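In this view, the complex is presented without one of its protein chains, the others remaining in place.
Let's turn to chain A:
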Amino acid sequence: MIEFDEAGFSYGGTSVLRNVSLTLAPGSFHFLIGPSGVGKTTLLRLCYMDLVPTEGAVRFFGTEIAPSDRNAVAALRRAVGVVHQDCQFLDHMSVFENIALPLRVSGIPAAERAGDIEALLEWVDLGDRVDALPPELSGGERQRAALARAVILSPDVIVADEPTGNVDWDMAQRLLALLVELNRMGKTVVIATHDLNLIRAAKGRVAARVLRLANGQVQPAGADL
């Protein structure tokens, strides 16, 4: 599905990722751990072509996409739902409109899928916040709204960057439950986090693969988790 083939990335002359070979298979669940600044976000951004590897290659659904092919990049991003660290909403649009945004940019009228959007809002427990503007939401509500937006187009892959970074433990568990539910629907889930308790909480609910990022390389995490 997403395949890293000796991929590497450098910011200027500073190498962040080196020789990363990794396959994110369909229906798999991955945690990506490591201290802050180690390159977790960089690796996730390579998953939806927000960055392009400076060495090696990343293949999506079996093909390598040229960064200059902007339409192909846009199509990829519809197949990869992203829960960004700071959520990235359009603050002048309501929660409903923000969640419907991927539909709008895909040319699907939101009115046609209003039922789906409302069901999705109920699923993330934001049924009573439909008309609220993003700045009016709490941290947990923002994360859940971002998750709803990431899955509205039913993507094959969901990438979440520190989705529980700004929420309390109860909310973190709720978000984890939602992501596990999506994985049970056959979605590939990749979560970057430094919260080891979250990974422990996932044990027993999902067969997750934990990857540690250190010194620019990805390694399977030890059994101490």
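Operating definition for what follows: a residue touches a chain if its C-beta (ideal position, glycine included) is under 8 Å from a C-beta of that chain, and two chains touch if they have at least 3 such contacts; residues count from 1.
Convention: contacts and distances are computed from a predicted model.
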Among "Molybdopterin synthase sulfur carrier subunit", "Cell division transport system permease protein", "FixJ family two-component response regulator" or "Solute:Na+ symporter, SSS family", the omitted chain is listed in UniProt as "Cell division transport system permease protein"
Which of A:L153, A:L176 or A:V189 touches the chain that is not shown? A:L153
Among A:L101, A:A132, A:V180 or A:I199, which residue is in contact with the omitted chain in the full complex? A:L101
Just to verify: which one of A:I65, A:M93, A:V130 or A:V206 makes contact with the chain not shown? A:M93
Filtering A:P35, A:P67, A:G127 or A:G186 for touch with the omitted chain leaves A:P67
Out of A:H84, A:R144 or A:K187, point to the residue that touches the absent chain in the complete complex. A:H84
Which positions on chain A touch the chain that was left off? 48, 50, 67-68, 70-71, 74-78, 82, 84, 88-93, 97, 101-102, 104-107, 109-110, 149, 153
